[in-house]
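Structure provided below as structure tokens; questions to follow.
Complex shown without one protein chain; remaining protein chains in place.
A, B and C are the chain letters, set down in written order, and residue numbers restart from 1 in every chain.
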Amino acid sequence: MTTTRPEIVHTPTFTDGAEFRIPTFKLLQENGSLYKDAAAPDLDSDTALRIYRTMVYVRVLDERMLAAQRQGRLSFYMQCTGEEGAIVGSTAALSADDMIMAQYREQGALAYRGFTTDEFMNQLFGNDQDYGKGRQMPVHYGSAKLNYMTISSPLATQIPQATGYAYGQKLAGKGHCTLVFFGEGAASEGDFHAALNMATVHRVPVIFLCRNNGYAISTPSVEQFAADGVAPRAFGYKMDVIRVDGNDTLAVHQATRAARRLAVEDNRPVLVEAMTYRLAAHSSSDDPSSYRSKDEESGWRGKDPILRMRLWLEAQELWRDEDEKELQESLRRDVLETMKRAQKRPPPPLESLVTDVYDEVPPALAGQLEALKAHIRKYPEAYPKSSGQAGGEQ
Amino acid sequence: MTTTRPEIVHTPTFTDGAEFRIPTFKLLQENGSLYKDAAAPDLDSDTALRIYRTMVYVRVLDERMLAAQRQGRLSFYMQCTGEEGAIVGSTAALSADDMIMAQYREQGALAYRGFTTDEFMNQLFGNDQDYGKGRQMPVHYGSAKLNYMTISSPLATQIPQATGYAYGQKLAGKGHCTLVFFGEGAASEGDFHAALNMATVHRVPVIFLCRNNGYAISTPSVEQFAADGVAPRAFGYKMDVIRVDGNDTLAVHQATRAARRLAVEDNRPVLVEAMTYRLAAHSSSDDPSSYRSKDEESGWRGKDPILRMRLWLEAQELWRDEDEKELQESLRRDVLETMKRAQKRPPPPLESLVTDVYDEVPPALAGQLEALKAHIRKYPEAYPKSSGQAGGEQ
Amino acid sequence: MPRMNMLQAINDALDIAMAANDRVLCFGEDVGGFGGVFRATSHLQEKYGKDRCFNTPLVEQGIIGFANGLAAQGSVPVAEIQFADYIFPAFDQIVNESAKFRYRSGNLFDVGRLTIRAPYGGGIAGGLYHSQSPEAYFAHTPGLKVVVPRNPHQAKGLLLGAIHDPNPTLFFEPKRLYRASVGEVPEGDYRLPLGEAEVLREGDDITLLGWGAQMEVIAQAADLAEKEGISCEIIDLRTILPWDQATVIDSVLKTGRLLVTHEAPLTGGFAGEIAATIQAHCFLYLESPIARVTGLDTPFPLALEKEYFPDHLKIFEAVKTSVEF
Partner (left out) sequence: MPRMNMLQAINDALDIAMAANDRVLCFGEDVGGFGGVFRATSHLQEKYGKDRCFNTPLVEQGIIGFANGLAAQGSVPVAEIQFADYIFPAFDQIVNESAKFRYRSGNLFDVGRLTIRAPYGGGIAGGLYHSQSPEAYFAHTPGLKVVVPRNPHQAKGLLLGAIHDPNPTLFFEPKRLYRASVGEVPEGDYRLPLGEAEVLREGDDITLLGWGAQMEVIAQAADLAEKEGISCEIIDLRTILPWDQATVIDSVLKTGRLLVTHEAPLTGGFAGEIAATIQAHCFLYLESPIARVTGLDTPFPLALEKEYFPDHLKIFEAVKTSVEF
């Protein structure tokens, strides 16, 4: 069907849209060289290297912290392995003032913006330095100064929030936008529909970045939706959409830059579907072996976004083996040492149980805290953490 | 864009789907004659007349009952004026065993299946014969024997319910399906997204019939969605979709028949978007003069589905002026007399306050009823309805 | 002082808030040009433009999700839910998001600027989906404030209080009083405090506690009781969460008896919470069981609405039972 399609027909004519295939935007081949008709990406070498280093950083962080979880140091962990390109490539296309609202698997975005290893570790161990005051499970990071909204576990709730946030940015008129990350599973929630519809109706500068990584825990995307990915949904909202190879960091970067222009200059919200794969388990609680094959996994391991980016950097003579070795070593050391430090810190104080529920602690709740303190004084051994002992072994 | 669209592109390419225009299926011109390249509809004269009589019936019912509301006989009323073709034409395409789940403006569907004027009136007056036992506002009809699910006010909730109902029908294997009606406003709810997605994933025999009548109360569809109607959303679910002139009763009928075949024979859910117009106010509580022009209204009045159908029937020599006169008179008489009868009936008994909350009245609730009875015995004049007086003047 | 009905008072509050701060936005279904199905937002779009007062698509979860985002961004959203009965599609955005936003982020982010308005309650022949009083569903959710005004003066002052309160606040408006309740309303900006109950009438024999439209009903019942020589103390709770325990406790320590009324069903209604708290604090002072006069444990009916209702006669009878215990 084309624009020559008639406006009126006289026999019942059905279409399911499958014919309107959405192409995938790619720049880099798996060997790290550009497709021959692809233009060289408009990317300075500092940014290119910062992207790459960040991707390697989160890979190292993820490996180390999963190991820490396996050792019982941490209760829970989630890796973004395989999706670093989609996450870091897109983040690098934003202005530092743009808001990021993530799902939970986007530590790369935060790392790119300069979240320190200390900051990561404090949250992971829920210690007294955790901005979140030890209230949320590991990986629920947030940073006000880095414009990274604190993660919330209920899926998809951040998507309409991003629409609202971006609407506020539009009224503020400073040329900022919001990028919201979510999985192809979360896109099934009602909140997704609400968010995209409101975004086009109200002309909001927001970029909806769907990480289509093939799975929602054990549920493969063929059981999540019948369509060819999430991208065709944009048609239902008259929203600009682009599909991109999510393991092609340069393409993700370029697509997001173009999307940002539409959003910020023209108040046109954009859906970006980054096709990628969750190489690791869903989380440290999951074992994918019962729902997908090793073959499938190793096929995707060959498409590793980090390797592809490295090959490209090497071809540009921006990166050498020695650089890689040095980077890996220094990152491993940094992560390990910082982890040990963070783990030794005490938990947040008992008061943190009742603060931040409201701007001020209401009288009845203050009374509950007093009662709790009195109780703990009676049984100090029963509540070791709050009675001043280190909270390392949670 | 066509099927020749490349699978891979090397420059960022956005599309908002606007180019994939969905045509409108039409058979009848406004003068009641078929478009010249339109095939004659496959419709026997009995069915054609039954459709037409039903449309006239609900027009008369609506006019009379709105007047009754204005006279203070009824607390509330909703007309389907202007949408009779979309509602009755589609219903006539179903088997009587198919389930219908409506929004609230589909009295024509119920009338087509044989809901009697008595049955309508008993609900409207919430008297002791109302199947719904006087619990819901007027127009919240339901009929188990006519496979018409009782209306529920919260919008869009019936849409995923229809998907589930139809899934059960598929497992039962008797070749039945479910048709669910909803407005273009209700289609903004999260429940809509859930319903359509689950329907294609689970291959469910359901027909989603959207009455796009241009308004959700005062909100015009341009403030409801940015896309060209609701139809393009089907692409997001890989669902078959057809757009039809909702005031062309024959086209609606034929489209729904074709849709039913896909649903029942192939477990392919279908979205039908019927383009129509709400000629009357949203409800008896509404006055549209503040949000739309008389011109707009009268333009649509010229497209009246009843007139168009009548012209066609007359051209087929199935209908004459005398038939029309006789029908109108007998319907008016029927509605008026039945109304008076229904209005005189008493309200449901006091016990109906506590029945049907559960299959049996739980002990504490039975106690609440006893206490209420004792209280009313103390103050009989304060509660006239339940103390045995007629409930006419509610 | 000008006389206004409750809708006018609410409209006035919104107008004042929008005039004072251009970050205040009003939106919801039919809220824009039409001014809302009850006309609470009349003329606001004309005055402040389509960017600040507008229709949304018909999706409550989206309205509140959008409002949460706006509030986090620093805007001051006042979102309308057309009927409180239709707030449930937004339940997750309110209970899991608005309520926990500040806590979960350790105060890095909050949606304290959010206000959600919704007409609630029965008495308008609305049947089960235009009559509900859902305050108790939200009162089990730390992080939210829940406010219900009883008349135009209170409505304006409490709504301005809610809009300026640094916590997400649900503002339930007794729609049966929208036009029925008329009274003097001060001009200009004034804010009534959240979290403070108000003693409306002093008395010795029993404390009658309620909120919103039930305050009128309580007053009628108290008048009946007065004629029988029973002296009622009347308290309007005003803020359901967090509620003013001290004022209620003081009163019950004095009167020795308590009756709480609401329209919502008995079981799980907020009267239960109040009774549980007061029996604990005033155990030795209570002269009779705390009475609850509420809706039945059923959905809200239509034809028999009058029978269902916790009216002045039922309250009066319960007062007598309590005093004669």
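Definition applied: a contact is a pair of C-beta atoms (placed from the backbone, for glycine too) under 8 Å apart; a residue touches a chain by one contact, two chains touch by 3 or more.
In this text the structure is predicted, and so the values were computed from the model without any measurement.
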item	value
Neighbouring shown chains of the undisplayed chain, as defined at the top	A, B, C
Omitted-chain contact residue, chosen from C:Arg3, C:His140 or C:Arg179	C:His140
Selected from C:Leu58, C:Ala79 or C:Ala99 as touching the chain missing from the view	C:Ala99
For chain B, residues in touch with the removed chain	99, 101, 130-133, 135-136, 140, 142-144, 149-150, 152, 154, 157, 159-169, 171-172, 178, 190-191, 193-195, 197-198, 201-202, 352, 355-359, 362-365
On chain A, residues whose C-beta touches the chain left out of the figure	75-76, 126-127, 133-137, 140, 152-155, 185-186, 188-191, 216-219, 223-225, 285-286, 290-291, 347-348, 350, 352-354, 357, 362, 364-365, 368-369, 372, 375-376, 378-379, 382-383, 385-386, 391, 394
Chain C residues touching the omitted chain (full complex)	61, 85, 88-89, 91-92, 95-96, 99-100, 103-104, 128-129, 136-137, 139-143, 241-243, 264-265, 267-277, 279-281, 283, 286, 288-292, 296-299, 325
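Heads up, the rule we're going with is that only the chains that are shown with their structure count from here on.
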item	value
Per Cα centroids, the chain farthest from chain B	A
Inter-chain centre distance, chain A versus chain C - centres from mean C-alpha coordinates, in Å	39
Between chain B and chain C, centroid-to-centroid distance (C-alpha), Å	35
Computed distance of Cα centres, chain B from chain A, in Å	43
Sequence positions of chain B contacting 2 or more other chains	188-191, 223-225
Residues of chain C whose C-beta touches two or more other chains	54, 57, 59, 61-62, 89
